[in-house]
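With one protein chain held back, the other chains of the complex are shown just where they sit.
Letters A, B and C mark the chains in the order given here, with residues in each chain numbered from 1 onward.
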Amino acid sequence: MLNYPFLGVLLASLLFFSCNKEEAATRKTNSSDQPAATTKAKSDDVIRVGAVFAMTGPIATYGQESVNGINLALKKINAESIKGKRIELIVEDNKGEPAESANAVRKLIDIDKVDVILGAVASSNTLAGAPIAQNQKVPLITPASTNEKVTQTGDFISRTCFTDNFQGVVMAKFAASTLQKKNAAIIIDNASDYSKGLASVFKDEFKKLGGTIIDQNFTYTQKDTDFRSLLRRVKRANPDVIFLPGYYTEVGLMLKQAKQMGINTPFLGGDGWDSPKLQELAGPEGVKGNYISSHFSADDKDEKVQAFVKDYVDNFGAKPGAMAALGHDGMLVLADALKRAENFNAESIKMAINSTKGFVGVTGSITIDENRNARKSAVVLETKPSGMSFKQKVSP
Amino acid sequence: MSQVLKTDAITMQFGGLTAVDSLSLEINQNDLIGIIGPNGAGKTTAFNMITGHYLPTKGNVFLNNEKINGVRPAVITQKGIARTFQNIRLFKDLTVLDNIRIAAHSRCEYGFFDSIFRTKKFKDYERKIEEEAISLLSIFKMQGYSDHLAKNLPYGMQRRLEIARAMATKPSLLLLDEPAAGMNPNETIELTKLIRWIRDEFKLAILLIEHDMRLVMEVCEKIYVLDYGKTIAVGTPSEIQNNPKVIEAYLGSEGVENE
Amino acid sequence: MSEEFVFFLYDIATYLLNGITQGSIYALIALGYTMVYGIIKLINFAHGEFYMIGAFIGFYLITSGMPFVPALLIAMIGSGLVAVLIEWIVYRPIRSAGRISALITALGTSLFFQYAGQRVLGADPKAFPQAIKVKTYQIGEIYITNTQIIIFVSTILLMIFLWWLVNKTKIGKAMRATSFDMKAAQLMGINTNQIISFTFFVGAAFAGAAGVLVGLYYNTVEPMMGMIPGLKAFVAAVLGGIGIIPGAVIGGLVLGIAENLVVGLWVSTYRDAIAFAILILILLFKPAGILGENKKEKV
Partner (left out) sequence: MDYFLYLTQMCGIFMILAMGLNLINGLCGQFSLGHAGFWAVGAYTGAAFSVFTNLPLPGFIILLIACLLGFITAAIAGLIIGIPCLRLRGDYLAIATLGFGEIIRIIFMNMDSVGGPRGFTDIPKLSNLFWVYFFVVLSIIFCANLIRGGYGRAIISIREDEIAAESMGIQTFKYKTLAFCIGAGMAGLAGVLFAHTTQFISPNNFTFMWSVIILLMIILGGLGSISGAIIGAVILTLLPELLRLLGPTVSEWRMVIYSVLLILLMLAKPTGILGKKEITFSFGKKEKA
């Protein structure tokens, strides 16, 4: 059986240990001005970049595509050097889970001694890792997490994509100005912060531009498969445009059912629609004549974009999606910042990232604002049976 | 002598089957009473009604003049009825001592927090329980086995332990469900002595179900005979032995049991 | 009748239809759960993975140009064989070690297939080819597709086949005997190992069929697809009374219909919560499931 003197000793030693650790932590922060060069003597010519993405698990597609984009960018970057240094990429899997993301970030910081971290895709994953990077003063750039909260964690956290709110503004403007619509219905995915966020911004902006919003609760939840009763209510309310910020799985089914029920009003959405699966799910009839805002279009005639698309197809045998483009640009913004940074300690890397201005990537011109969010253009795409086609670029 | 248990025409029906039909028992202090009957006569069902595992379809059970049907088995045990099982139900992976101590727990005097903080009250009571348990074990000739796991005991000893465990609840009525099942003749003779001794030593009433005729006839003072749920005879062993209905029930259906 | 009320009726009919379709899928998977449980008392958590494997076999066959029906049959046989192999390598050695150890082994197997699937087959959802052209029939405001009909009819046919197999054939008799008392069955000269393998085969084949049908219905397959339906099917099997074959079908249908109906008419945010709440409610009144006998443990 257990014996108490032993447990007492154990407890006391732990107390001792943990006090020491706190001290060590303080010491570490005090000396953070000097790069932690002592701990990684051998790698003077290497800048270590950690990448936390879902390589397995339910959202592994996004993670894998992002990493593909990053690797493509890395190839270009390492072809020349950054002040005599090369970038070494260390990819960690987070299984798409918050807890695993936190583990991965810690591992990258402590074991691999990375200088910067890229990641993750899902906002809840990034939110789990961000406090750790902030506490340890390691800059973290998320190429794809659009939730407002992410960059509020602290000054070491920034993003190279736009935020949810911006998409709401873009689509409201598009609906009011380009499409000349006056009366909008909004359908919300109740289980998603993303959907709620976009919806509320769209509502405010559209009203500001003189439109009206139908005052009814049109909601559904992820994993729903039948939207006919919801759509019947929408149809009876008779809007001239429908804003549907959701993910492609449900949106696809909904578009298909809407067409079957004879709803010909255009639907508008966000980057959640942006997947080749949308065409399959909605069918050729269903996708026709709807518009979304997104980060990137493979149809964009821009030279840079076309070069990237070609490069990607050559390497991975498929057209790049938005995640690939975002990963690619995230890496390039980082490399650009590293070139501008005075030296390679965390503080100056952070400063360099946060002062990024007008960096032109395949997803547009990126400027990091005072809240460490990227101010950049969005593209409006028209959904067609053959895929998404580029409609217009909207600058902030 | 005071009455311990009375069942007032208890009946148990499972669907259309009447397992026990209007059984009326009366047991006084110091009685040693047997229930016999062919397989499926409803003996164990009667036990289950008395101990609260089944709620009688009709009729009432009184313990010390208090109605106890509908009361949970644990509470009935606390009120003074203890039992053993036909197919031994010991706490197999626990020690002999723990088996006894668990049975004593319903009389536990310390609270939950006493047990967590190991207060003096807890320690004193635990010591008392342990002493009681050990003396009980020595009564049942199991001293020296207290650290053995119940499942490792020889069969006859497991039966004895089950009785000892029942006694640890300090019952006023002890129900034994086929205590001699699976025992050899020598063990049965010893058991006969033990049962009688328990009754005399602890001044309680015993009700037993048994197939072994020799044991029943030797030990019981009054016998109830059940057949297809009905009470077909009540009387002293010699009356029962000569009762034509009983002979018919046994000889007519399956012959005298001779295990 | 007001217009509102007509729409309400249409809604209910639609939800019922969807519920039956989804419930049929649950039922097909639950059948395997319940058979395996009935025979060796193992909650085979890897069962959902046989469904995934079936879906993938179907996907590759149909993509390579095979017609639907032979692809379905081969997918059933394929996932059945995988299950037999798994039973032989993993479950058989642990069978005597008790239910809990077997349960963990099943979980390990489930994780293995999910993650190995992601590594080998790729994590991205794959578009299941349209092996059968989808036709939509419309009655008033009610829409029904031919895939829905196929799913429901296949489920019923497979269930009838299973009922026939278990109740009318020699091997079915042996299965029932093994399930009732494995040792006694062994003593009567039944090769129980063979019977158990066969049970795994049939159960997994049904799950494989469900996989192909779902591929047809939802148009996508991916390595993690077995997790949630596997869990729901387990719920369905328990709901119907685990170990009872018609119970699995009833459990599946009840779960599917209840989910769609309650969610459609009420709040969809709590979709899964409602499914579980219904389950718990039913269990509180019928502690052994809808068809399970409420027998008290024998004293």
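The working rule: a residue touches a chain if its C-beta (ideal position, glycine included) is under 8 Å from a C-beta of that chain, and two chains touch if they have at least 3 such contacts.
Keep in mind that what you see is a predicted model, and the values were worked out from it rather than measured.
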{"item": "Contacts of the hidden chain among displayed chains", "value": "A, B, C"}
{"item": "Residue, one of A:V49, A:L74, A:I87 or A:A102, that touches the chain absent here", "value": "A:A102"}
{"item": "Of A:E92, A:E250 or A:D329, the residue in touch with the unshown chain", "value": "A:E92"}
{"item": "Touching residues on subunit A - with respect to the absent chain", "value": "1-7, 10-11, 14-15, 17-19, 21-22, 25, 55-56, 90-93, 95, 97-99, 102-104, 106-107, 109-111, 123-124, 127-128, 130-132, 135-136, 147, 149, 152-153, 190-193"}
{"item": "Interface residues of subunit C (partner: the chain not displayed)", "value": "37, 43, 90, 93-94, 97-98, 100-101, 103-105, 107-112, 114-116, 119, 231, 234-235, 238, 242, 269-270, 272-273, 276-277, 279-280, 283-284, 287-289, 297, 299"}
{"item": "Missing-partner contacts on subunit B, residue numbers", "value": "51, 53, 72-75, 77-78, 82-83, 85, 89-94, 98, 101-108, 110, 112, 114-118, 122, 126, 129, 147, 165-166, 168-169"}
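Just so we're on the same page, only the chains that are shown with their structure count from here on.
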{"item": "Rounded Å distance, subunit A centre to subunit B centre (Cα mean)", "value": "72"}
{"item": "Residues of subunit B touching at least two other chains", "value": "none"}
{"item": "Contacts with two or more other chains, residues of subunit A listed in rising order", "value": "none"}
{"item": "Parts of subunit C lying in touch with subunit A, wherever the complex brings them together", "value": "7, 10-11, 14-15, 18, 22, 115, 118-119, 123-125, 127, 136, 138, 141, 143, 218-220, 224, 260, 263-264, 268-269, 271"}
{"item": "Touching residues (chain side subunit A, partner subunit C) in the complex", "value": "55-58, 60-61, 64, 190-191, 219-221, 223-226, 228-229, 232, 257, 260-261, 277, 280-281"}
